[in-house]
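And now, chain A:
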Amino acid sequence: MAVTGLAMVRLRNLFAVVMLSGIFSLSAATLYVVLDAVDVAFTEAAVGAGIATVLGIATLAVVRTEMEKVQKRSVVGPLLIVLVTGVALIYGTLDMPHYGDPAAPIHHHVAPRYIEDSGREVGIPNIVTSVLASYRGYDTLGETAVIFTAAVGVMVLLGRGRRRRRQDQREKRREAAE
Partner candidate 1 sequence: MSPEIAMPLAVAVPLVGVALILLARNRPNLREAMTMVTAFSLFAVVLSIFPAVIAGERPTIVLFEMFPGLRFALSAEPLGTTFAGIASLLWIVTSIYSIGYMRGHHEQNQTRFYAFFAVALATTMGVAFSDNMLTLFTFYEALTLCTFPLVTHAGTDEARRAGRVYLGILLGTSIGLQLLAVVATWLIAGTLDFTDGGILAGKASDGVIAVLLALYIFGIGKAALMPFHRWLPAAMVAPTPVSALLHAVAVVKAGVFTVLKVTVYIFGIDLLATTGASTWLAYMAAATILIASLVAMTKDNLKARLAYSTISQLSYIVLGAMMATGAGVVGGAMHIAMHAFGKITLFFCAGAILVASHKTEISQMQGLGRRMPFTFAAFFLGALSIIGLPPMGGSWSKFELVLAAADTGHLVFVAVLMISSLLNIAYLIPVAIRGFLPAPAEAGGNPGGNHEPDGGGISEAPAFCVVPLCFTALGCIVLFFYADWLYAFLRPITGAITGAITGG
Partner candidate 2 sequence: MDVPGLYNYWIVVVLMMIGFYVVIAQGNLVKKIFGLNIFQVGVFVFYISMAKVKGGTAPILDGGIEVYSNPLPHVLILTAIVVGIATMALGLALVVRIRDAYGTIEEDEIETQEGELP
């Protein structure tokens, strides 16, 4: 995955970047399966590898730009920020519970109830679904609202079709000229 990511930094062909992003998502999805998160993997595959790639390609087709231009800017500043952030994160990990440690606090406070009681309280086997839809159903309502927002947002931004928009702009310019 890191290799894919690094390749994305270097490549100038945007089409390839979008494709790599899809591959990146797919490998992330595989990783999720390994980590027992099947639902997440399913979603990541559908969204990250599917929808995101389609959108990316559609965008590239619309903006008609395949190659990124060579940059003149310095990379030192961003690199420094990234390094500082990274080091901060690593520093933060030092006191974290070890990976896969069953004694880690997250496995002992809130989660056990979901695992132990959801079968009785909600009555469906997929714990993720019961948490998603019932215990934390309100988050999911928010999530639906987010998707709704995005869809309406895209409608607002692009809904009129390009030709109409250009007409508008021409009119606006004419207005300004008057």
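Rule of thumb we're sticking to: a contact is a pair of C-beta atoms (placed from the backbone, for glycine too) under 8 Å apart; a residue touches a chain by one contact, two chains touch by 3 or more; residues count from 1.
Quick note on selection: all candidates are chains of the complex that A comes from, given by their letters.
Quantities reported herein were computed from a predicted structural model and do not represent experimental measurements.
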item: Touch assignment for chain A within the complex, options 1 or 2; value: 2
item: Sites on chain A touched by candidate 2 in the complex; value: 1-2, 5-6, 8-9, 14, 17-18, 21, 24-25, 28, 31-32, 34-40, 43-44, 47-48, 51-52, 55-56, 58-60, 62-65, 68-69, 71-73, 75, 78-79, 81-83, 85-86, 89-90, 93-94, 96-102, 104, 106-107, 110-111, 114-115, 118-119, 125-128, 131-132, 136, 139-140, 142-143, 146-147, 149-151, 153-154, 157-158, 162, 165-166
